[in-house]
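For this view, one protein chain was removed and the others were kept in their places.
Chain lettering (A, B, C and D) follows the sequence in which the chains are written, and residue indices restart at 1 in each chain.
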Amino acid sequence: MIDWKKILIPVSAIVILLLLWELLVWVMGWPDYKMASPSDLWPAFLRYQELFWLYGWQTLWRTVVGLGVAVVFGTLLGMIMGLSKVMNDALYPLLVGFNAIPKATVVPVIALMFVGQHDFNTILMAFMISFFPIAVSVAIGLSTLEPEYRDILRSLGASRMTVFWKIALPKTLPEFFGALKVAVTLAFIGTNLVEIITPHGRGLGHLFQSAQTNSDFPLMFAVLLALAALGIVLYYAVVALEYIFAGWAVRTAH
Amino acid sequence: MIDWKKILIPVSAIVILLLLWELLVWVMGWPDYKMASPSDLWPAFLRYQELFWLYGWQTLWRTVVGLGVAVVFGTLLGMIMGLSKVMNDALYPLLVGFNAIPKATVVPVIALMFVGQHDFNTILMAFMISFFPIAVSVAIGLSTLEPEYRDILRSLGASRMTVFWKIALPKTLPEFFGALKVAVTLAFIGTNLVEIITPHGRGLGHLFQSAQTNSDFPLMFAVLLALAALGIVLYYAVVALEYIFAGWAVRTAH
Amino acid sequence: QTSVPFTLDWRFEGPAAPYFLAIDNGYFEAEGLDVEISPGQGSLDAIPKVATGAFPIGFADMASVIKFIDQNPDAPVTAIMMMYDVPAFAVVGRRSLGVETPADLEGRVLGAPPPDGAWAQFPVFAAEQGLDMDAITVEPVGFPTREPMLAEGQVAAVTGFSFTSSLSTMRLGVPEDDIVVMLMADYGVDLYGNAIIVNTDWAAENPELVTGFLRAVAQGVRDAAADPEAGVAAIAARNPALDSELEVARLNMALRDNILTDWVMENGIGGIDEERFASSLEQIAMTYEFTNEPDASRYFTSEYLPTDGSLMME
Amino acid sequence: MENLIDIKGVTHAYKTKAGPFPVLRDLNIAIPQHSFCAVVGPSGCGKSTLTRLIAGLMFPDQGEVWLHGELVKSPRKTVGMAFQNPVLLEWRTILQNVILPLEIVAPSMPKAQKEARAKELLALVGLEGFENKRPSELSGGMRQRASLCRALVHKPDIIILDEPFGALDAFTREDLWQTMHQLRAKEPFTALLITHDLRESVYLGDQVVVLSGRPATTQYVMQVDVPGPRPLEMLYEPETVERLAVLRREIQIAQGRAVA
Partner (left out) sequence: MENLIDIKGVTHAYKTKAGPFPVLRDLNIAIPQHSFCAVVGPSGCGKSTLTRLIAGLMFPDQGEVWLHGELVKSPRKTVGMAFQNPVLLEWRTILQNVILPLEIVAPSMPKAQKEARAKELLALVGLEGFENKRPSELSGGMRQRASLCRALVHKPDIIILDEPFGALDAFTREDLWQTMHQLRAKEPFTALLITHDLRESVYLGDQVVVLSGRPATTQYVMQVDVPGPRPLEMLYEPETVERLAVLRREIQIAQGRAVA
């Protein structure tokens, strides 16, 4: 039973936005090099279609791998911080500081540390930029677990590990997915940042750079739109995962 | 009554981190251009001390102004989305897509649109990168307001506006500040991104670029640290604001 | 006084000294101009700024200007004064890693950032030198890692601007006599370097101002050549984070290799050699597919150059 | 005696995706001035819906709601409400919470006067000295007391209580029942109380209305003619026990667990 309204509304919103954009460019008479209009983008997209798919895929898999690493590391870190108050107090300001460093400045530093390891660098950056929200949400989820939940199992002599697996972990899943929705976008941005700042000839970021080198403005804007589309896809992929693994929480909220 | 532990633990964590870093560089024998060590950073910082303060201030005020705009716009947008289900369905995917576009690619486009308006561009970017979480949190806060709260005032004939000001707005303050903590870091990153990508000779981002041009690696790392420090200051400034304006929520959570 | 914003292609570094000297020494003022200089983020930032009219005058790489006009034939922009008679495009190698001549690149690793201007011309360079591209291992590197990789010996040579890559490599502790700078222009690449560009609509309305601007710039170049330290000091006043020593070296290299070339010393600064320009268009066509028929007169015009002898550098 | 609240043949259905969802059907309740009406009925039968109709927050599909001889067409300033959830505003002190309705109803009243009125009520329910505390610093029972003060602060003609004691423990609840009687003795008001607790309905109500299962209609009305502040002992009197047995049976009929 598909709810057509749920699809129709956002789609028409996107269409309206594109129309307004087209109209604006047309009314203002802006040249391509100031602001390309949607109708210019389609030819640019068609011409480089293969590259879009190829590069899109490269950007995608690096983002997903980086996010995967962030999930593992962020969950572990969150567990440490959620289960120990001292570790939380000690690590939190460090993480805030680390998170506040603009990643654009870190990209060159990483590139220097692991020279030539392009895939590794890209994944590392996607990871570094995205693990923070995951760690924070897992930590909060664990530290706010009501004691009754623990007592139910502990009174039966269950070990800490059992309590963690049977209760604490599933109970933090909704927070975890909330953070994952933020993290996936961040990882995506991280991947692109590396592709743009230390160009190594792969990914949509590279296509953007090439477009810029050739003054091909419609292509630049087309890449921007492709990035937005890919970002939306990634985001809703996480929403779908949430529905599968923490559907109980989503459904309860209705 | 200051809780010394609250200060001592994070400070010692930072000191330990710096020591480990120094040791790592020393053991690996890395040259400065691979990884500067903390002991190299201090001279770099001292030499450019005045610039650090001057540029730090420039970065700071742009971030704060951008964040201020984001707060106003984000709150308005959040109100629209929180009070109308249709607007929420329509705007959400657009915002997700917009948010997923790596801002590094947007910087040149903005620079083209508003040529030479450096302060404006920087603030615009700080704003664009940071309004999203604010809008989402305000929207969620408003849409999850329990109907009883509304009924209490509505049954007295209070207008929608009164209900909004007296109840809905203050009630979303905790969520709002939660989002503001994320947004302040983002705005800070946005400011720096512009300072790095479009050189206009101001801000810590510019100092980083200059250090890079001069191949002055200790200075580069010193700027990174300064950024982290400023990021921490901004973050805890929001925490302090939260304590002042939504202290009731913070205290309740204890 | 007419206010004239002027956009550079890059940050405020040593080679920008002539413009600042022209301000500080009152040359612009004498021409009735109130010039404010803005930094840019590459030629591809400066060109549209001029094309949209936000800046009437700018400074950009000639190859980029040609491509931009080819893509946007209606854009009101053109080059009017050649500043870098020889472009800074270079291959920088290290003697100790076995690179001394272009032929040495075969069988070795060349580091090149994909969007690098110098790398874009490398095929021309290779063709002119008869290099076998398949024998050169090209490692795509990021800008920030280019020189450190050369310093660490992970690549034997890199493509880049002569005065950027060689100085940075020196900074990283590589002895000056180990560094080999092969200016592509010395190896058969006929391309021109950076030029002053103008918004043609604005220029058509203010031809005297344009000419005055160019006259003042030429005077600035003379002053910078006479006292590079003073030139860098003029920039340092605007960018306190500047490393003056490094920038003086950079300015000197630019003056020697790119600006005050033999051809310029003979014919004066700012003009072009028609034949060489035509050849350069052919070389661009080797790496870039023109969407329109190339038309030299569309890309560069000398009509605004002062004819009162002020372009002569001696 | 004129009825202050008159609910005449009210029928209402919620509009849902799956079509109209009938909640009230031909409901009639009449509440004289200064009288206390307790309403009991099965879970989800439409009791809260009824309160919203009286408060003018919603309007019935059919039938009429009259307050004070006027047809209800919009929310009225002369209503006070309290719910099971005390819905105090955590960012305000107890005093400021109680003042809230005055800010809406009498914006021009001097602040000192508002506060005096609120303090008077707070003292009456035993919250003297807690004026400047935050809601979270109070126990559940104390919060509910504050919520009652808020419902009364603007001297409403009618107060509507939707299970205000539902979440309290037995002792606290009995305490609050007594407080209700004291409040009525001090400042007479007309009240409609929704409850699940039969003892509560008998102890507090001048009449007890039993609603049938959804769609709710008036199934049974019991008059409880025991005058003024009632002692808690009343609950253990044989007469009360008998009343409770009657109500219990009616509720079972309403729930469909017994036949009339």
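Observations
Here, a residue touches a chain if its C-beta (ideal position, glycine included) is under 8 Å from a C-beta of that chain, and two chains touch if they have at least 3 such contacts.
Keep in mind that this is a model prediction, so the values were computed, not measured.
When the full complex is examined, the chain removed from view is found to touch A, D.
Check D:A30, D:A167, D:V226 or D:I253 against the missing chain and you find that the one touching it is D:A167. The chain omitted from view is touched by exactly one of A:V86, A:I152 or A:A237, namely A:I152. Among A:I14, A:L94, A:I167 or A:A229, only A:I167 touches the chain left out of the display. If you put the missing chain back, the residues of chain D touching it would be 43, 139, 166-167, 169-171, 196-200, 236, 241, 244-245, 251, 255.
For chain A, the residues touching the absent chain in the complete assembly are 146, 148-149, 151-158, 162, 166-167, 170-171, 173, 246, 248-249, 251-252.
Everything below uses one rule, namely that only the chains that are shown with their structure count from here on.
Core chain by CA centroid proximity to the global CA centroid: B.
Computed from the mean C-alpha positions, the centre of chain B lies at a distance of 38 Å from the centre of chain C. Our note on geometry: chain B versus chain D, Cα centroid distance of 48 Å, whole angstroms. Each of the following residues of chain C touches two or more other chains: 48, 52, 144, 148. Chain contacts: chain D has no residue touching two or more partner chains.
Of all possible chain pairs, those that touch are A-B, A-C, B-C, B-D.
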